[in-house]
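Up next, chain A:
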Amino acid sequence: MGKLVEIRWHGRGGQGAKTASLLLAEVAFNTGKYIQGFPEYGPERMGAPITAYNRISDEPITIHSNIYEPDYVVVVDETLIKSVPVTAGLKEGGAVIVNTAKSPEEIKKELNFNGKVYTIDARKISEETLGAYFPNTPMLAAVVKITGVIPVDVFLNDIEASFKHKFANKPHVVPKNMEAVKRALEEVKGNE
Partner candidate 1 sequence: MAKRVSLSGNEAVAFGMKQINPDVVAAFPITPSTEVPQYFSQFVANGEVDTEFVAVESEHSAMSACIGAAAAGGRVMTATASAGLALMWEMLYVGASMRLPMVLAVTNRALSGPINIHNDHSDTMGARDSGWIQLYGESAQEAYDNLIQAIRIGEHKDVQLPVMVCYDGFITSHAVENLEMLDDEEVKKFVGVKREAPFALIGQDPVSMGPLDLPNHYFEHKRLQAEAMKNAKKVILEIAAEYEKLTGRKYGFFEEYKMEDAEAAIVVINSTAGTAKFVVDNLRAQGKKVGLIKIRVFRPFPAEELAEALKNVKAVAVMDKADSFSAAGGPLFAEVRSAMYGRADGKIVTNYIYGLGGRDVTTTQIEKVYADLFNAIETGKYEVYNYLGVRE
Partner candidate 2 sequence: MPNLKELSKKKVRFTGGHRMCAGCGAPMVVNWILKALDDDERAVISNATGCLEVSTCLYPYTSWKDSWVHTAFENAAATCSGTEAAFKALKKKDLLMESISS
């Protein structure tokens, strides 16, 4: 059986964690993988903590439960660290990826977590390249790099094509988004 990678996303309603999980599913799908992307639904309001999930595999995926022992955890909003047990069930050898300006060491301490911690300042990258706070694009790039669910070069080609399609009416934003992706790939840093 091909390796099954399970990812859990923590974000706040309206921030796009669900959209990011669906984007990851889409890029993995485009490279021939079997994928699942699904949020945990509730009556979410803007700003409430939400959870979304991805399963990515080379083989068909039949399991339909939520993910309790993820390989990776992605935290889109670092303020959640204080209120949500984001590393719960995280597999040994797994990693947590946090959107923050802090260093991996600082986050590791805050999480009280012994495994691998990666950080990415998606706000800074987003604001400097796109001129506004859209954390999804840099987060997605960081997640692709750290999880290795698809090769980075394949991802770059696919995401560029997808931006060109998505922004067909405003092609000038495509290079800015690609810059955000490339910076995220370079700037995500880890503490193992």
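In this section, a residue touches a chain if its C-beta (ideal position, glycine included) is under 8 Å from a C-beta of that chain, and two chains touch if they have at least 3 such contacts; residues count from 1.
Inclusion criterion for the candidates: all candidates are chains of the complex that A comes from, given by their letters.
Since the model is a prediction, treat every value here as computed from it, not as a measurement.
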Touching chain, any copy counted, for chain A within the complex - options 1 or 2:
1
Would you tell me which residues of chain A are touching candidate 1 in their complex?
1, 22, 25-26, 29, 34-39, 41, 43, 60-66, 68
